[in-house]
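Notes to accompany the following structure.
All protein chains but one are shown in place.
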Amino acid sequence: MKSADHPKEGPSLAVELGALKLRNPVIAASGTFGYGEEYASLIPLRSLGGIVTKGLSLEPRRGNPPPRLAETPSGMLNAIGLENVGLEKFILEKWPFLRKASCPVIVNIFGNTIEEYAELARRLADVEGIAGLEVNISCPNLKAGGAIFASEPRTVHKVVAKIRRATSSFLMVKLSPNVSDISEIAQAAEAGGADAVSLINTLIGMAIDLKKRTPLLGNITGGLSGPAIKPVGLRMVWQVAQTVHIPIVGMGGIVTAEDALEYLIAGATAVQVGSAHFIDPRAGLKIIDGIQRYLQANNFPDVASLVGSLKIKKDTGQPT
Amino acid sequence: MKSADHPKEGPSLAVELGALKLRNPVIAASGTFGYGEEYASLIPLRSLGGIVTKGLSLEPRRGNPPPRLAETPSGMLNAIGLENVGLEKFILEKWPFLRKASCPVIVNIFGNTIEEYAELARRLADVEGIAGLEVNISCPNLKAGGAIFASEPRTVHKVVAKIRRATSSFLMVKLSPNVSDISEIAQAAEAGGADAVSLINTLIGMAIDLKKRTPLLGNITGGLSGPAIKPVGLRMVWQVAQTVHIPIVGMGGIVTAEDALEYLIAGATAVQVGSAHFIDPRAGLKIIDGIQRYLQANNFPDVASLVGSLKIKKDTGQPT
Amino acid sequence: MKTKIKEAKAQIIRHQRIGADSFRLRLRCPEIARLAQPGQFIMLRISEQSDPFLRRPFSFSRVFPPGEKKKMTEEDGILEICYKVVGRGTSLMTRLKEGQQIHILGPLGNGFWAAEGRKQAILIGGGIGIAPLIPWAEKLRRGLGRNRASRNLNEQSAVIVIIGGESREKILGVKEFQKLDMEPLISTEDGSLGIPGMATDLLERELMTRGHASIALYACGPMPMLAKVAQIADQFDLPCQVLLEARMACGMGACLGCAVKVREEDSLKISQPPADAAEEKILFTSAFAGDAIGASSESFVPDVSQPPAFRYARACKEGPVFESREIIWE
Partner (left out) sequence: MKTKIKEAKAQIIRHQRIGADSFRLRLRCPEIARLAQPGQFIMLRISEQSDPFLRRPFSFSRVFPPGEKKKMTEEDGILEICYKVVGRGTSLMTRLKEGQQIHILGPLGNGFWAAEGRKQAILIGGGIGIAPLIPWAEKLRRGLGRNRASRNLNEQSAVIVIIGGESREKILGVKEFQKLDMEPLISTEDGSLGIPGMATDLLERELMTRGHASIALYACGPMPMLAKVAQIADQFDLPCQVLLEARMACGMGACLGCAVKVREEDSLKISQPPADAAEEKILFTSAFAGDAIGASSESFVPDVSQPPAFRYARACKEGPVFESREIIWE
């Protein structure tokens, strides 16, 4: 905690996502940290770099029928179905607590239509204290019709541009890994006016109950998260870092400081910690400490100088 | 072994992939079982449903610079770079042994151009005893230019159709999971004349050496395999099973009989076992036994009646 | 019943087989033990590796301090859980060694509460489900003013315990209740111990043979048993609390994973667009079509012909103990 509370003592952990300044690069990921209050008795929220709230829609949503969870090798599937309290109740009941968290709170939003996105952005722009928006264009549990949205650069550009016009808040677009080419999606988000991109959301997966011969999840398929997906998230962050000029927030399977450091070195300016909270509510704090220690041990003046520091050798061939 | 050698004793394990008949549905996956000879001293090859050989190209390939392997949570990355002996040496030095394996041997092929695919198919059609071809359109290590091949239904259709014209052998197309919509790719392969599709190949991933701040793999990125990817493979097999009419061979993270059974229930007619061989050379045999036992315990007359038996409830909601 | 949640290391004091496939873990963890209530649970971390990934929930099978003492004693720092081996996590747990440290999170959820105005309690547990009822019996007994030291209870005990299971080896907790001077009624499906049949048959018989105006039911066990108990409670118009199991990730209300379908007067307010409406406006889907089976099968258009209105409650935070009438049993 010390390091997180007194960044002056060692290398600076502060990072900037465009105009948004964070005390440190470790953010709690959407859907894994509730509305902050759940974890507040266990950890000092102000030590975190930021919090992203559970995906919010205009209207409340019940979510998917249970079971909503399944464990998989080094990971888990979830099919929550974007259950949430809806905009109104969020502002009335959840925001007053979050406002006092004294760490930047980013609101994760999703809609069923482009208009709903814009409407959400507009109405949240009036709420004082919100640090920014994370736009979820990628939730695998959301189903509503024909076209594939999160994998179409054109529609991604369209929705981002529309939201951009609706708000001057910090705008981060969260990308789906279930696409052929993550780079072109990231570029579309950038072109649409995003201040940052965050990735990855969950991979679509499935599990089967052998006794009943039914899907383990009520929704049949769900989103895969946890250490299992780290190699994919890391690859996509690296790949996107080669193509966009806006900051990248990396996530997917981060449990330890080492995991987070890999993402930073690959090119992420900040990271989000998701499922790790389930196995260790203090995961975020431990990661902050571990980053601090790594910077110190390797003589980095600040975390920013670590970002994107991956060395690529022309010929990396070695005898062993 | 008993069950595999004497299928008469219990439920029949035999399956048919179109014209290709297999003793049982468990096949050794390409690239993880060498040319068969490596494992021959450890297990009776004839007990397997089949063997798929390491990806073969017209010319020999050196492969990627090391390191070529990295371990990841519940999985591994490889960037072999499709090293292989080349068609000529394969036929001269590898095939004589494989021919005597007394289990169907499927030759996995890839080319740099459509013409190379067709040429390989043509020349292998002359080799006696080959049970069929598996066409790899999806290796993440192969890089040669601009367009994204394995994720374009049109090019997939084109290459498959061309190979179809070049050979009358059993033709299985192996799909990449690194695509937005696996179903349309599978449909393209079917329309092109494939007798079966196999999936999934590896997910593209990456890992970083924190001490050196370099990629862990000589090739920077590599293919993720092992239990970590099972939920993704299973989901894609289920999804493809809803859309194509040709048999599906499922793979990705299969280590135990339970894993294989999930794939069969999801709609795979047969399965391939890959990385599991590295942690247990007898994995395939154990899986065959386990399937046999499951069929017996659940009163299935044969494995075919298990295939695609997943029950989807209209409302799967339950209190717990 | 708002509680403070702690994440702490617990030392294994004792690890003991208590049945064919069941074990008891006695843990020293003062931070959590001092807050624990019957019906609450902990999330236990199985492994320091990333596989198996999730923590596992287990109910307190013993809770200290039993009395409201002023000073913490050594005993007060101790808690217990009982577990049955059912899958990978619980199989690995059998390898835990005495002296070893494990990570636990708790106390979680809402425990049992004394049903208002009810002087008699029937506790009914199936298999390992009996475990959380042991500390609840103890607390009820004390709550009902009985002295812990007093022996020789007559049959008209204020707390009646019914234990059910498939067979003799699956009957757990008998000794623990006897230590509380309660003689549990036992039924086994194969008749190898107690009355042959289901625990719920025993419950019905008990309710039929005694005045039940002042009885409350408390149940824990497999879902079909709980559904049956709920039905009996309805039939006899008794208050009934059930401890429900749901798959959990966070255990503290954050992930919304542990959904339990409950009645909700308000729930017509929660709306969701029907999945196939307004097609031209709709942009999203998961990466494939034809899978609108899950979410779309819920009806979001207020529909009086489809009672009851519902919402999903979080078992970990709003439960795991629920009033049985709240639950929509399916």
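Lettered A, B and C in written order, each chain numbered from 1.
The rule is simple: a contact is a pair of C-beta atoms (placed from the backbone, for glycine too) under 8 Å apart; a residue touches a chain by one contact, two chains touch by 3 or more.
All values reported here derive from a predicted model rather than from experimental measurement.
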If you put the missing chain back into the full complex, which of the shown chains would it touch? A, B, C
Which residue from B:Asn24, B:Ser47, B:Asn108 or B:Ser151 sits in contact with the chain not drawn here? B:Ser151
Which residue among B:Pro25, B:Gly81 or B:Gly192 touches the omitted chain? B:Gly81
Looking at the full complex, which residue from B:Pro25, B:Pro153 or B:Pro227 touches the chain that isn't shown here? B:Pro227
For chain A, which residues lie in contact with the unshown chain of the complex? 73-74, 180-183, 227, 239, 242-243, 312, 314-320
Residue by residue, what part of chain C touches the chain that was omitted? 47, 49-52, 92
Residues of chain B in contact with the chain not shown: 31-34, 38-39, 41-42, 54, 59-76, 78-81, 83, 110, 112-115, 139-151, 155, 159, 178, 204, 217-221, 226-228, 255, 275, 277-282
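One rule holds in what follows: only the chains that are shown with their structure count from here on.
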Innermost chain by mean C-alpha position: A
Averaging only over C-alpha atoms, locate the centres of chain B and chain C and give their separation in whole Å. 44
Numbers and ranges of chain B residues touching at least 2 other chains: 73-74, 180-181, 227, 312, 315-320
Multi-chain contacts in chain C, i.e. residues touching at least two other chains, fall at 50-51, 246-247, 260-261, 287, 289, 291, 293-294, 297-298
